[in-house]
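Just below is one structure, and these are the notes that go with it.
Omission of a single protein chain aside, the complex is shown with its protein chains in their original locations.
First chain written, first letter: the chains are A, B, C, D, E, F and G, and each begins at residue 1.
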Amino acid sequence: MDEVIITKAIAESYMKDLLDSSELDVAIVGAGPSGMVAGYYLAKDKIKVAIFERKLSVGGGMWGGGMMFNRIVVQSEAKGILNELGISARQFEKGYYVADAIEAVSTICSRCISAGAKIFNLLSAEDVMIRENDRITGLVLNWSAVSLANLHVDPLAVRSKLVIDATGHDAEVCRIVSRKTGTGVVVCGEKSMWAEVGEKEIIDNTKQVCPGLLVTGMAANAVFGGPRMGAIFGGMLLSGKKVASLAADLLRKTKP
Amino acid sequence: MDEVIITKAIAESYMKDLLDSSELDVAIVGAGPSGMVAGYYLAKDKIKVAIFERKLSVGGGMWGGGMMFNRIVVQSEAKGILNELGISARQFEKGYYVADAIEAVSTICSRCISAGAKIFNLLSAEDVMIRENDRITGLVLNWSAVSLANLHVDPLAVRSKLVIDATGHDAEVCRIVSRKTGTGVVVCGEKSMWAEVGEKEIIDNTKQVCPGLLVTGMAANAVFGGPRMGAIFGGMLLSGKKVASLAADLLRKTKP
Amino acid sequence: MDEVIITKAIAESYMKDLLDSSELDVAIVGAGPSGMVAGYYLAKDKIKVAIFERKLSVGGGMWGGGMMFNRIVVQSEAKGILNELGISARQFEKGYYVADAIEAVSTICSRCISAGAKIFNLLSAEDVMIRENDRITGLVLNWSAVSLANLHVDPLAVRSKLVIDATGHDAEVCRIVSRKTGTGVVVCGEKSMWAEVGEKEIIDNTKQVCPGLLVTGMAANAVFGGPRMGAIFGGMLLSGKKVASLAADLLRKTKP
Amino acid sequence: MDEVIITKAIAESYMKDLLDSSELDVAIVGAGPSGMVAGYYLAKDKIKVAIFERKLSVGGGMWGGGMMFNRIVVQSEAKGILNELGISARQFEKGYYVADAIEAVSTICSRCISAGAKIFNLLSAEDVMIRENDRITGLVLNWSAVSLANLHVDPLAVRSKLVIDATGHDAEVCRIVSRKTGTGVVVCGEKSMWAEVGEKEIIDNTKQVCPGLLVTGMAANAVFGGPRMGAIFGGMLLSGKKVASLAADLLRKTKP
Amino acid sequence: MDEVIITKAIAESYMKDLLDSSELDVAIVGAGPSGMVAGYYLAKDKIKVAIFERKLSVGGGMWGGGMMFNRIVVQSEAKGILNELGISARQFEKGYYVADAIEAVSTICSRCISAGAKIFNLLSAEDVMIRENDRITGLVLNWSAVSLANLHVDPLAVRSKLVIDATGHDAEVCRIVSRKTGTGVVVCGEKSMWAEVGEKEIIDNTKQVCPGLLVTGMAANAVFGGPRMGAIFGGMLLSGKKVASLAADLLRKTKP
Amino acid sequence: MDEVIITKAIAESYMKDLLDSSELDVAIVGAGPSGMVAGYYLAKDKIKVAIFERKLSVGGGMWGGGMMFNRIVVQSEAKGILNELGISARQFEKGYYVADAIEAVSTICSRCISAGAKIFNLLSAEDVMIRENDRITGLVLNWSAVSLANLHVDPLAVRSKLVIDATGHDAEVCRIVSRKTGTGVVVCGEKSMWAEVGEKEIIDNTKQVCPGLLVTGMAANAVFGGPRMGAIFGGMLLSGKKVASLAADLLRKTKP
Amino acid sequence: MDEVIITKAIAESYMKDLLDSSELDVAIVGAGPSGMVAGYYLAKDKIKVAIFERKLSVGGGMWGGGMMFNRIVVQSEAKGILNELGISARQFEKGYYVADAIEAVSTICSRCISAGAKIFNLLSAEDVMIRENDRITGLVLNWSAVSLANLHVDPLAVRSKLVIDATGHDAEVCRIVSRKTGTGVVVCGEKSMWAEVGEKEIIDNTKQVCPGLLVTGMAANAVFGGPRMGAIFGGMLLSGKKVASLAADLLRKTKP
Partner (left out) sequence: MDEVIITKAIAESYMKDLLDSSELDVAIVGAGPSGMVAGYYLAKDKIKVAIFERKLSVGGGMWGGGMMFNRIVVQSEAKGILNELGISARQFEKGYYVADAIEAVSTICSRCISAGAKIFNLLSAEDVMIRENDRITGLVLNWSAVSLANLHVDPLAVRSKLVIDATGHDAEVCRIVSRKTGTGVVVCGEKSMWAEVGEKEIIDNTKQVCPGLLVTGMAANAVFGGPRMGAIFGGMLLSGKKVASLAADLLRKTKP
């Protein structure tokens, strides 16, 4: 076991993948449940997709279940996605399935990557790339550690036909686009809790917000002012699946 | 979708599992690669096992690969474990396999839970339970958030026939046992890097350190003063498998 | 004394009470003097009430008296409440009674719980639950330690016929409702000190601010722009008693 | 209601009590359960006693029960103290009583003060006063806010025939005495958890550690190296009662 | 030397002075050069005056001279004040006198107190007291350590015929009055540096800003938008002298 | 080697240069690449110029290249500046030159000083000096350590015929001028990334923003709302050269 | 009023004094009461003396009196020093004089400087200068702001025939000498409070601790293990006077 070969094996194979991802079909920001479900369905559909995650680990707020009790609830409509991914769930009452939060997040992630999506953790989307007519054309990326460590270091950029904002409550990409471009995107902020309505609206709010930029998961409700839902994740998973389908359609339309 | 049913579904099913885990065969501290591999093999062997993880997410230092380049290296000896768990790996040079760090950690976790191990995140082992002859008989647990938030709140306790310290470089459980009991356990601290030797010694150092307490992964080299290895994980996986086998043997011997 | 039985005794009896409180008549946010006095009178009236307190201990700013001199002043109008609760007080000048701040807060708390109110400390109201016509129908709760520890964990929710904001100067629940709903609630902020006027207005300002939400104590003056009063607590106690009475009336009206 | 009269009422009545407490029979450091139970029994016995508490609120770690589940367990031997103080408790299993942690702490405090003990919160014991033969003769006090705010301000001192260290796990007074005097007091540190043994030893360890200084509660086990017990509080209450009795005996002996 | 007598000597004499200052002719907030010069002239004029200073030490930004070079410059117009107070100064160029910053601040302070003004350090003005027609009638005070230590403790209040804001660049009292009363006071903020103009305007801006409230020193330029001046202190001293004279006039007018 | 002579050698020669720089032709704020290139060309042109840099080291964000990969890209148009300064660069693709970021920044700095510009590090421009018609006439400086250490110390001032804001993304001087003067300067903020357009606009935006104040480098795009460019530095260098030329012209015009 | 003349006046006069102080008879570290009293008597005796103070303001812990009650106590033996300096004091009980803490510290400082001592604030003694036979020959100084701001900047040095450690409880200079030289100086640490004994020992402990280094004030008791005294300052003042006399004697002996 030679340390220098280990160094080269790791650095070269990572850098090859990263540079290969500098030209993408779809760039997803945020490896929470919606983003990874979207990545899974896009990769299954043979679309070139990468997910950029700010944190060291993926999964966002799903690990902690509700109030650190690491269980999640999924309703009947989304049970099919759990089944497809191989996540076990037990019925609590009619229409309410309980799953282990850690099993759910790790299995979604495992399946997303084995389907062919790339996940790059520890990378933050500081900004977007923009072109004529305020079309979003890619991401401006930096190591998350750079800002955590209060360093002043310039970012690099990757090009992507479509960008998906899957950053959750903060809708970070949409906020950047709202502040730094002329697209007219506005982030309303999520409303108080109403699980029933929130779960419905999240599907409607999953859509393209401006040329080149789609939104999914809690970011969708944050952009359009839908209510929050708490530790029920069915709408999140369905939103991820829907945004993958929307993105695939858009890519097909733009193909020659 | 009723929020109160969601609340009950989550809290009740979590609390049932947590209280069910208050009497264990094996309690593992730390859901890094060694701890989760151990959990996987113990659960496969129908042994009642739970893993207690201090952080929100599992995986320890594996997510970041080497220097944030999220790839890891595994040598031939451990390739079989990757195969069994379903983690893909590409040969870089003869004997050096490169795997995606995120795929590796999420897949180990997913398989560990579906094999039947319980993982409780956000819980810290503050101390151990002890009985006659300084035998370790369980863990003293608290929400990690309690100490992160600087609150003064008492812990609770779970009983376990065996405890495995899988806390990595810090060997936290062994340090507590060294400071607060009369077992004579001493933590030497890991030595400078020598991958070849470190990978060998980690297997030898995987063993019982005092009645009721075993050690695995980097904690094993930290306790016995073995060298560190860096971003090569074969020894870690093999150590997790070995400690599971040792624990199973010990349990069999103590059965009537 | 078996540690595992202790663990079960504590976790089971707590969780039973917490889940029992997931459907309430009245949910009070904040266990300061007003909130606990309200809880006392509601419980005495056999109304199902729970108080959710963000901090480890109850009592808010009452412990420190004025400028860390742990005495408080109560005027004649509120002396009856002290008497009913069994808090001793000495007349300083005609109409001004001095009580020991620590005796006052601990006795109010002791009496509130023995009257039948539940107090859950270390829980923060992150948000409210809302239904048609912007009616407030419950609380979205999380461990306070979650945000203190900067963790990203989802909350759970409890339903309540009425919610009382007893969070003091910050009027936290009303601020959330103001920002995240369409109720039109506005928080004016308290004005500079004028004890005489403040003590009068606090009683007038104790009322329902929108369907399902009442306000008491300093939060009442903060919402409606009344002046602050300093370390005189008569108005606080009377406001707590009044809000209990208002809530009881509202509940009676909504009963079939 | 005149603000200046309120100011005078509070400042004058506090300062009178504080200066009156500058010459005490017994000075207790720490208003946790042991310290307040000791204060209750000493005051009942007409002994001049004051408790100095570093925090804003009293109660130490009792508020949070076990792992933020705010319940505590008390065994049969200490049920009598709960009864005397008027704290309700429900039997969980034979010999294990569960009480509401908030009711317990607030009621102990309320009863302690109404029995005649003074509690001064927000005051830290920075040091002790010492005389010939290394006899402890009082406390060196400062506002806790002074060190929290990183200010450099000198302390003041109070004289007391006896000092009781009721500061819990840290045994702060004993540590100061160990470091800054020639008394030979040594703080061993508490050992790992063993509830049965810990509950027994805490009573034995409740005693005088050097002329003028007694120790109670978890500080007793910390000084003499007894095991910790977790969220069972019977030994704590009994230790508080015992130290009160020891102190009363010592005072009687030293009287002319 | 008995420690308890020392304790009583300090606490009693301080508390007597503090309570004596609960009814004042003039309450000055901020013991910087302007505030202390005002205090000196008011005390010389037999007016009952006290200065409340947030920090442990007096003097504000004067100690550090310019850029930590502890010298200050005073122009001819203000040389007379230096002479009266007994502060030596050397001419650098015609019209520019250089003084030792530490000698200046300590001597102003020493003379201010020996003239009869009281200085209470470590006390913050959290708010003002207000009466009919938005007249400012006193200060709401708290230990600065309370907010530095993040404690939640109520303030006390003192009454004063006039209040002078001498808090420097921040104009803290005026900002509070602007935000929490209906007086219409607005704080413009100081402008960029122009020493010549700033030194002139500071005298003009030294005046009553609303009934009961005057402003002096840099707070005067901050309220009315005058330019800053840097390390030249003549205007500051003259402003302090002027506000003392204005206050004396106002007091004479309001006397029966 | 005598320590006192070393002390005198350092302090005297520094202070001589600093005071000599209290009257300048051009004062540049920020020693990033644009500021230092401007300083180089101004000094070459025999203009009296000094650069004031907030940090301990010069170079701003150039040291870290892109994403901590310490290389920078320069396009053909700016290759001539690299050649003049003696910085080596390798062609990556036609029109794209790669240079070592550390070599670039250290060589620019070395050449800037040897050309005759003074660089004063650890000094922050807190404000500007202003005169009739809102003309900027100098800088108000303080040790950066003063604000980093939270000290309250007054600044000193230097006069300069022209001031150049070379502070990068924050456009700090322009923001101060916008907030504290009547010049009407507005800082738009930089837009999302578009390297091609950004590189063009930065040259156009390099100009005088109000009498006495010019802007260069990323501050120019920040003031006028141009897009950001990332780790390509050609525009930055050309902007520095252009602002030097503009400043020289302005100085010539104002000469008698 | 020209800002550039102000800049020059301040910087030049400061730097002249600082460089003039690079060769001293006596360098005192710490401008607390002992250090300033020592400076006063040395300056009165025409000895070239400078005081280096780490903080922005002088006075150490004297400003806050006891427990923020800003009064101090002085006994009869030291009343003469108060009289000589012109500090008023009132007798509380026979032998106990109470003075205003702020008047005391500001007057000592004012008199110290007007007697001819230089005080340089914001300068920390990082280390000492040393020569043959471990003789202390000066101080290694740096701006305090450098370490507060976590900057890495080298210090400068001044030479002094004698150094006096007047740094209070920490005895900072003696600790440095203990750790970094071969002088054999040991710092015992101060003992618990005993005012009577502490006041006596502080005078005895005021002496030369190694060639070139003397100690005064609380640093004297800290070095030799004397007890602390609290807010009584007579011994401090007498110690300052004594160390001045000792230093003067030593200087006379070493003169040719």
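Everything below uses one rule, namely that a contact is a pair of C-beta atoms (placed from the backbone, for glycine too) under 8 Å apart; a residue touches a chain by one contact, two chains touch by 3 or more.
A quick note: this is a predicted structure, and the numbers were derived from the prediction, not measured.
Taking every chain of the complex into account, the absent chain touches A, B, F, G. The chain not shown here is touched by just one of F:82, F:122 or F:176, and that residue is F:122.
For the options A:153, A:202 or A:222, the residue in contact with the chain missing from this view is A:153.
Only one residue from F:130, F:145, F:158 or F:223 touches the chain missing from this view: F:145. Residue-wise, the contact with the chain that is not shown comes from A:143, picked out of A:63, A:143 or A:224. Chain A residues in contact with the hidden partner, per the touch definition given at the top, are 3-4, 6-8, 10-12, 15, 18-19, 22-23, 56, 122, 129, 138, 143-146, 148-153, 156-159. Seen across the whole complex, the unshown chain contacts chain B at 60-61, 63-69, 189-195, 227-228, 230-231.
Listed by residue number, the positions of chain G touching the unshown chain are 127-131, 140-143, 146, 151-157, 176-177, 179-181.
Everything below uses one rule, namely that only the chains that are shown with their structure count from here on.
Considering the contact criterion stated above, the chains in touch with chain E and with chain G alike are D, F.
In the contact between chain B and chain D, the residue numbers used by both copies make up under half of all numbers at that interface. Centre to centre, using the average C-alpha position, chain A and chain F are separated by 40 Å. Annotation: 29 Å between the Cα-based centres of chain C and chain D. Chain centres here are Cα averages; for chain D and chain E they lie 44 Å apart.
Chain G has residues 3, 6-8, 10-12, 15, 56, 63-69, 122, 143, 145, 193, 195, 230-231 in contact with two or more other chains. Pairs of chains that satisfy the touch definition comprise A-B, A-C, A-F, B-C, B-D, C-D, C-E, D-E, D-G, E-F, E-G, F-G.
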